[in-house]
Structure formats: C-alpha cells, structure tokens
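Below are the structure tokens for one structure; questions will follow.
Rather than the whole complex, this shows some of its chains in their spots.
Order of writing sets the chain letters: A and B. Residues in each chain are counted from 1.
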Amino acid sequence: MKFSAPQRLSDLANLTSSRIIGDEHKLVLGINEIHKVEEGDITFVDHPKYYDKALNSAATFVIINKEVPVPEGKALLFHSDPFSVYVGIVKHFRPFQPSEKRISDSAVIGAGTVIQPGAFIGNHVKIGSNCVIHANVSIYDHSEIGNNCVIHSNTVIGADAFYFKRRPDHYDKMLSCGRVIIHDNVELGACCTIDKGVSSDTIIGSGTKLDNHIHVGHDTVIGKNCLFAAQVGIAGVVTIEDDVILWGQVGVQKDLTIGKGAVVLGQSGVGKTLEGGKTYFGSPTQDARQKMKEMAMVKQLPEIFEKLKAI
Amino acid sequence: MKFSAPQRLSDLANLTSSRIIGDEHKLVLGINEIHKVEEGDITFVDHPKYYDKALNSAATFVIINKEVPVPEGKALLFHSDPFSVYVGIVKHFRPFQPSEKRISDSAVIGAGTVIQPGAFIGNHVKIGSNCVIHANVSIYDHSEIGNNCVIHSNTVIGADAFYFKRRPDHYDKMLSCGRVIIHDNVELGACCTIDKGVSSDTIIGSGTKLDNHIHVGHDTVIGKNCLFAAQVGIAGVVTIEDDVILWGQVGVQKDLTIGKGAVVLGQSGVGKTLEGGKTYFGSPTQDARQKMKEMAMVKQLPEIFEKLKAI
C-alpha cells in the first residue's frame, strides 16, 4: 500500500514507539510485506534467517529487532517486535471502517452497471461501466472492478488475507492493507472468494473467466484470458500467466508461477512452478502423459508380482 | 428454451442479418444448444467437425457458416458467425432484467413457504408450498422449486452456465437461456451453486439431498433420492440416475452418466460414465476394491525392490 501522502519516518517511529537507526529525514512512501516491497516502502523482518533478505530488498526502510549496520541509502526502525510495529502502522493508515449502508456513498459505480438487490459495496470501491453485480455479492472496501464484468451471486471480493504469525500461545493477525483489482471483461462465478492483498494487490487480468466456488488467495496475480473451472483453490502470492486453464478442484500452493498456456487437469495439486505450454496432472502434478504412464504401470503390478513369485 | 410463441424463421433472419437457405415459412418453436436440441428448435454449428452432427440432429433449423444441401424437412440460417447469431437470438428473447426488489413481483410463492431475510427471489421464479428459503439465498430469474424444499443460506440457484467460446484473443460468452428446476422434497445445503441450463434445464430430482458447498453445472440432470456430501463438484451436461451417493469432495467431469445406485467414495474423480450399482474410488475412478488392491500393492514396492536387487 502506498500512503495517500509521504510520511516522515520520525512520525512512524513516534506512532509505534520504535527507534530510528540512520537517516530520520527520509520520507516513507508506502508499506509492504517483503514479497511485494518497492523502493520508498517500509517493510519488517523479525527472524535472523530473513535479515539479509529484508535489508537487501527494494525496501528503503526496514523495521528490525536487531541493531545492524544501516545499508547505503536506507534507514531502520528498531523495535523488539517488528511485526507489531508493522501491524500498528497498517492499522493507523488503513483502519477498518464500518459501513452504514449497503452501497457506500464513497463507492464509484460506472454507467450502465447494474447492482442487484442484497449486493454489498464497501467504502471507496470502484466499479466500471456495464457490469452486473448479482444479488448478495459482497465487495470489501477499496476493491476495484473494471468494465463489462459479471460477478455472480454470493461471491466475496476483498476479504482479508489468511496470514497469521505464530506466537507462543496464539496466532497474531497480519492486517491486510492491499486491494483486489479486477480488470475488464472478467466473469466470476457464484460463491467465489478473491482475497485482498496483504499489502499489495490481488489482480485478475482482463478476459479471465472463473467458474463457481473458486478461491484466490492474497497478492496472487492472474493473467489475461485464463479459464478456471469450479472449486479451484489458489493460495496466496501465486503468479498465473495468460491463457492458463485449470480444471475443476485443482489446488495451487503459494508463492509459485504457472507459465503461459499451461493446462492443469482436474483435482491436480500444483506444488511448484510449472512451465507454460504443457499439460499437467496429479497431486503433486507431473507432466500429464508421464502421470498416465505411471498409473498404467501401477495397474500392471499384479503381473509383476506373479513374475517375481515365479523366479 | 421454447419461445413463448412460435417465431417466424424470417423474423429471426432479419433480427440477426442472416440468410435463409430452404423453406422460410416454417415456425421456430425454441432455441437449444446441440446437446439438448428438440424437433422445432433452432441450433447452431460453426465447425466442420460438427456439421453432420448438427444437420442430422433433432433440430429443425441450423445456423451454419457453410452453404450445404438442406436436409429433408429442415431449413438453415447462413451466417459467417453462427455463434453470434445464436447468442443474438437468446439475448433478444431472454434479455437480462435487472431487479428493483429483493422479491420480484412476478415471483409465485406457494402457501406455507417461508422466505428468510436477505433471500433474493428473481423475476418469474416459482416456489412451491411449505418450503424454507433461508437467509441470503439467491435465486435467479425463471428458476422453479417444488414443494417441501429447504434451501440453506447463501446458496445460489440459477447463475449462468460456465460456457465460453474461444476467439483468437478473448472468450465470448454463450448466453444462458435455460433454467433450474428443483423437484419436491429436495434439500440443498448452504453455499451451494446450481447453475441454470445453457439452453435447457438443470434438474434436481425429488427427494435428493445435497450437503454444503456443492456445485452442479449447467444442464446436468440429477435423479431421485440421491445423496451428495459436502464440496462435491459436478460439471455440466452430466446425468446422474436415482439413488446415487457421492461422498465428500468428489469431482464429476462433463457429459457423462453415473448409473442408478452407484456409490463414489470421497475425493474421487469421475472421468467417464459409471455403471450403476457399484462402488468406485480414485482419481480417475476405478472399482473401489480394485483400487484398494492397487494401493496395497504400491505399499509392497519396497519389498519388490529388495527382491530385484537380490537377483
């Protein structure tokens, strides 16, 4: 998330009772989790395993729980609990705003767009022209939808990222400040859920069509003209390139890429990055033909057993 | 879909700028996609691979992109893009009607039926007597529900078919003009989706019970007294006969039949027609006992490897 105006690092330090190490005069442009951080942003790190990654990332500011040398051109915020500092900043700049009305006065809705009864349109939502938002759809604050989109009933756009930090005796919630951005000519089936980015945007590219009961996790970026069949589940921070086809009930794990034009057959489980232009099957996925061969061989096992007995 | 009154072929030709080949005086009774076409209907074909199928189908009228001899007793509509002609006719006769109210004035609701708060009842919906439609259910236009049915919260009845035509740089939507028909004594769990037929009807037979999160695709026909456990997904144009039991998370591919009394165990994937009266397991499904044997043999592979090493 970019702040609506640049923030003084010293103000963030005061807000969160943390201590500046380095140049306190720099202005902070936004806040992002490490996967999506950009120059001018502040991010956080609290585990020695990731110190180097965070300090060498694009982030200009790092909230950290160890006093380390300040990298060139950057500044640090020191605090014993960087996660809480990060969440505190998010809470301050993107507080939850209860809605008084079913369609927020701050929502911007384009010409020719139909909002059916029972649909909820949150604060600062933008919807383009000639869309149909069907009955009982829920669109959380700050979501953006392009032109000529159809969102079927009871679909939920912009619910919070499923992202929690393990503490000794409970989980702490990572507050989400990202958005959902849906481009033009997208159709989402009924009872889908597209979570907002935890700090960046979850994006669905133009012309992509989703069937019913599909889950898209936080910060996942989906290309153009993809087709996903019913009950597909895609975790967070996934990249799906253009023209990908996922058949029904496919599951996709977090933080991987599915290349342009890949086809994944039904009920498969994608556990690592897949090259484009190929067809995959299985849980975990393999090349579909290879998987079919394996399954044929398993069927021949009784014969092998007989042969071995005879030896 | 049958038209509310028979239509002159010449009017359809004018509406869609297409050209009649054959007898222009015949009356067109309805419009249907090739899977569900009946005598008196108009259908379309745009790929040489399917010309013969369409021309020899029950359809009395075929929209086609090649000048071919007119089959006995039929007539053709010639156009370079039959898909667009078909969609144009659907759009004309079954345009999307936005709803002003949560419960449409044109809906017919039987005695003793309870509509809970937040439920959306579209135009021309019919609901029988002694039903309960729970909170935040969404029922699209033209759906029909029998007597003594229970529809649990946030279920969606009659969303559009997931049916798109690939064009060089985008997908074109096949507009749906079919319906959902639910017979008596059916119970649907929460967060289910029953899509309307693309041109015909999606049907759920009497006494059938669905658990939560179940997807039923367009034009699928389900028999009587079936039981489907949670998160089952059934594609379009499937026939499921009476007394079929599908356990949780089963997936069923399109355009196949599951025979009477078949049982499919949890997480299985049905990829082809299954004979009735048997139990199945696996993805893709096999006879359940056969599959169990295979899995037992896979567990013996270490032993085989040892034996082979010794040879």
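Operating definition for what follows: contacts are C-beta pairs under 8 Å (C-beta built on N, C-alpha and C of every residue); 3 or more make two chains touch, one makes a residue touch a chain.
Not measured: the values here are computed from a predicted model.
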Please give the number of copies in the complete assembly; 2 of them are in place here. 3
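The rule we apply is simple: only the chains that are shown with their structure count from here on.
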Roughly how far apart in rotation are subunit A and subunit B when fitted on CA atoms, stated in degrees to the nearest 5? 120
Which integer distance in Å separates the CA centroid of subunit A from that of subunit B? 32
Can you name the residues of subunit A that touch subunit B in the complex? 114, 116-118, 132, 134-136, 150, 152-154, 185, 187, 189-191, 207, 209, 211-213, 225, 227, 229-231, 248-249, 266-267, 283, 298-299, 301-302, 304-305, 308, 311
Subunit A partner contacts - residues on subunit B that touch it in the complex: 96, 98-102, 118, 120, 122, 136-138, 140, 154-156, 159-160, 162, 164, 169-171, 173, 191-193, 195, 213, 215, 217, 231, 233, 235, 249, 251, 253, 267, 269, 271, 283, 293-294, 297-298, 300, 304, 307-308, 311
